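Structure first, commentary second.
The complex appears here without one of its protein chains, the remainder shown in place.
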């Protein structure tokens, strides 16, 4: 892979040993090899591939199940129609498979393609298989690409199957936050990523005119998707508030589907006296499978015997939940976990300031000190920590005095209600037509996509700040999954969230919520569509050319600031495969692998697609890295602006991009960036506003003007069957 | 799953921490939970499932590739015909899928079923999915079952595609060992599990009358399979001799396909000046993919430029290898790694007895002492160690004086030639008909299957001894993969291996080699066929009933004494799923999970299938464990005999089984077994020979006679749709 | 955190054994136990320490400390040859499986054991078993009387490289137990 030559894999091993087979553990430090002959780099890359396979399987299995469920409902010839605004329905499937999916059955074909690929990828992670880290990475990139196919299948399936709105950009604003939940009604909490059972419940409520009697709220992507289905569904928040919200005891019934659900929900639900219904073969919790029992019998098991059950039929699960909720709600002491500030302080008083909780913290928070100070009357530190806390509960488990730290945090958590725009699905063709040219020329300075997951180093606030910075500067700002929720958790002085302040279209200065995790596919899809629609590159099975186009001409940058899961990793790797760089938050170093270049030393040669003659050393590291961890928000903002620079920028476009890069750098980092000379090809690239200063610097570093390359491309700089004449 | 109630999962964590996602590392000691809420048991079970998925993928991807390759050659309607002796062609596929495969296309359908299952299994290993260790185990058992489907597909595909003999039991005896390789000819070494490129090479040699000019030898399963294809192919040995043999420098060309191949072959091949051709997308080694180049060009790249290449077309790879071998052979200093004893002693003299090598040893061998003594003239210890050494090379990498320990071992390795019977494939229907009744009644005391892999604690010798012990006692003894090879590496006083001494049929006292790893499916297949053919249980999609039948009536026991890989683990888990217990060697504790019962405490209730009335506490732990690690050969032999006991044994059968159990116990363990009373239902069960002694013991422990159960079954002792009337 | 002799046994984790250099201290811990159990593995019959069989030392320890014995592997046979009857006869994984259950009655049917001492179990297997007990048997403590050291035990020896030192360790221990 040509990409891996410039963007070399960077490994940060998490462990000195390999424990994969019974020859181990093998110590891989200091150049040692394992009993199977593997070295540390290949071992890390193998792990990377395993992670990507897990990620793609999560979406793939989810997609297959959804498609099967909907085919059951609607038949396999059910037409895919995303509405008036969208002709190019499935840019990823088209490009990868060369298939234009027209029916649900075609989506199944696409998923089968993913499944076929998966088994080969997993196979090569077996001991005694692949020996080269680069080939493992190659496979990981392939896995990322399959993941994007799987996500596209899953989101298209639910959009057409559940008729989510897709023809409008300004989807409704829905309530966000735990404060606005109406606790006087029975409350059903839905958690996960596969909305089928939750939607079945909503249908049941609607069909029986019970909508007003039950409060439906959700966490994670199922929340996104139920709020696409009905405005009434409320969004509690991101994954990181799962344990917190459950411990509040507000939910009467919890419906769990799949992905990003805590493994200890049975215990947690039991503690607050809520019913728990598992609905997926992915998460069975050891519950009895009651799928084949009668609904009334199941309702009785839950409401009377207090059983937690597994119901694999979404429709049945939905109906059971709807029926159980009022029964549970009247029987139990409502909000058993709900406490007031005085109680919280009282509970905190048991703290002996031993600091064990701090040591256990996943996010390196000094939680012990905060609890101590809170018990002494000062809530400031705890309130601060709550903002960065994922409520993972590790501190609490460690506390020798069993202080309920997570519960105590209720005292400092805002009870405010926020807003989030519900997910809109794919970008419209017409929008692409309008912004395609300015993006490729560089006059829209970039598309910045904030991808899901909420393992944020310093809380939700940073996401909102970053998004706003780019929206204000007229970038196109897109968000998905937990990131979209996080962005909505911050209000400005006028009490407005970012979702209320910016236009919802794919336009300069627009702020978009595409939807749940699987809607990430629409972000890659938009980049592909730019090539398809605007540049008229043929879409079908024209993978390599399109990725090359995006890498060299579409100024897009992904930001996965809180990436925690295997899915997030495979999604990011998939973006890389499409030529889109991704900035990751500090936790993501734990993924063990990044793709980095070294701007001064690496291979920046490109081909001039117009003349077909090799440009010797193009110098310009654009984009500089493909998968890159950045430590602080300030530096991230600066770097994102830089990563939107593309080789194809016109002088006007480049000026605009550099203007932002320099401006942000001055603001957050101080002074001119010291690599600015690498991005200036000719004097016309220099932003007016900084001209004098930049010129001086250029002189200092001995900058020389370079010629502009027409249609820059990597095609022909590496062995490939792709034809340079195809790049246009 | 009812099985998991009696045979509870036993976990031996390999690590205190979980490092699966960016919330980690999470410390899971002392009841702590991870940030996702998972506990140590579920975390271990998740790992178990990952391992099983890797194993099943190895076979599944291999199967799919073989089937596709053969469909390319023969078309998808190519008929499956396993010869005269076999009507029930694919017992596993029939039972699991309810499909009777008749063509290659049907095999593809079966593999697609496996692929569809895989994605769901991998999905549930993602962070935030399954929370219950039991449900992970359930999925692992399912994975094991899918693995068996995949193996059956792969072996049937190659049998019909390459017309391996299947109608005879006494397949040829082929040469085994490194001593017999004719080094005067160009030598091609094939390594791996997918014989397609190797067979293409053999075809090319045959078609061009070159067979006599080139020596073909193999390691691991490809060796098995080439020797099924042609008697001329020689078997070097098991996986454990890979590095050893390569370092001898005898091979001129190495063809690598997939699975159980060292990750460092490129370096090792380069050191001895041999050409290396990779042929699978599973193992690319970072080589240039030259599949699309002309054959002559590739030959020149290898022979003249010394390049190592990847050729993904098996036919092309085969031809290239055949053409390259003579060129390389004349150009290089033959046998560059080959040394005589004097040189070896000289090399060993550098040893400073620091012991670092010993500490690194995967098999806890005191290799340092042995090297030291060898350098001082005494080879005994080194010779002893070589027999237990897997030549993994870890000691050598660690040696601060870079002593080539593996090479030195040539001095103490036998240069003898041994014999192995080439793989025979499925068991014939007629054989099943003959032994079905005595097996079910217990008068053939058991079927003991030695499954592949060579991570033996004390070397190959133990396998040969165990097999012989049971063959002599008229058990049916089956072997596969590396175990079959290991068994052939030992000669008796008359110079005969076990393969030359016992009949090759599936009969009392027979010793069979079914073939490579994927032929393990025929062992499970035989158990199913006993139910199908002899008991006339309907085969199709009648999974639960068949497994229950096997568990309660077919006295089979698997032995995976050297299991090292994820495949071996998923195969074993698959056997468990079929109701066949598996004894594992000590290394296998590193798999982290076993299925054990406690004979005094656990639930041994069974249903009497004849009356349909629950037998309260049947007492008898038969079989006692499902997946069980045993530390020493002596205890293993004794336990295997015990694990062949089944509830359905007639008094005559039980007498015979107990006769062996007691006899072996007395010989290896001393005295009567102290659990013998659990296996004696009525006096008629007591073996004549030990009658007095046993009666005394029974009196001592207060034994009471129990009633015999007709058609024992677990059906109806747990919720299931299976009908007790179906068990017959 | 400690490093055992064998690389394959390097602890990956956080909770590691206390290393006890002084055999007298070992003796003290054993003596304090109410229902200790001594598990003997096959290395005790397959290896010598100096001129004596490893097993002889172990039997002396058992006798001096009045420890009931669980004979694993094929140890039983050599014990019977010396006219010592093991108190139980499980293989290593089996006995560990039983020990996990706090309700188990132990080899003497008097209740589960509170201290488990190991000798002569294959080092990598013992380490797996100790890991099981570390996690799933918080109700008991484990001691590895093994010269190669065991991080997953509660108490372990330092690595003892010399036979003579190992012999001496045993002798002092036995003295202190009686």
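Order as written gives the chain letters A, B and C; numbering starts at 1 within each chain.
Just so we're on the same page, contacts are C-beta pairs under 8 Å (C-beta built on N, C-alpha and C of every residue); 3 or more make two chains touch, one makes a residue touch a chain.
It should be emphasised that the depicted structure is a prediction, and the values quoted were computed from it without experimental measurement.
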item	value
Visible contact partners (per top-of-document touch definition) of the missing chain	A, B, C
Chain not shown: contacting residue from A:587, A:646 or A:681	A:587
Hidden-chain contact residue, picked from the options A:85, A:109, A:230 or A:359	A:359
Contact residue for the chain not shown (choose from A:179, A:671 or A:719)	A:671
Contact partner of the left-out chain, one of A:27, A:137, A:155 or A:373	A:27
Omitted-chain contact residue, chosen from A:3, A:40 or A:216	A:40
Chain C, residues in touch with the chain not shown (by the definition above)	1-3, 7, 10-14, 16
Residue numbers in chain B that touch the chain omitted from display	15-17, 19, 24-27
On chain A, residues whose C-beta touches the chain left out of the figure	10-17, 27, 29-31, 40-41, 355, 359-362, 364, 394, 457, 586-587, 589-590, 592, 594, 596, 598, 601, 628-632, 634-635, 639, 668-671, 674
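The working rule: only the chains that are shown with their structure count from here on.
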item	value
Chain A and chain C, separation of their C-alpha mean positions in angstrom	51
Chain A and chain B, separation of their C-alpha mean positions in angstrom	41
Where chain B and chain C are represented by their mean Cα positions, the distance between them in whole Å	33
Shared interface positions of chain A, touching two or more other chains	15, 19, 24-27
Touching two or more other chains - residue numbers and ranges from chain C	7-8, 12
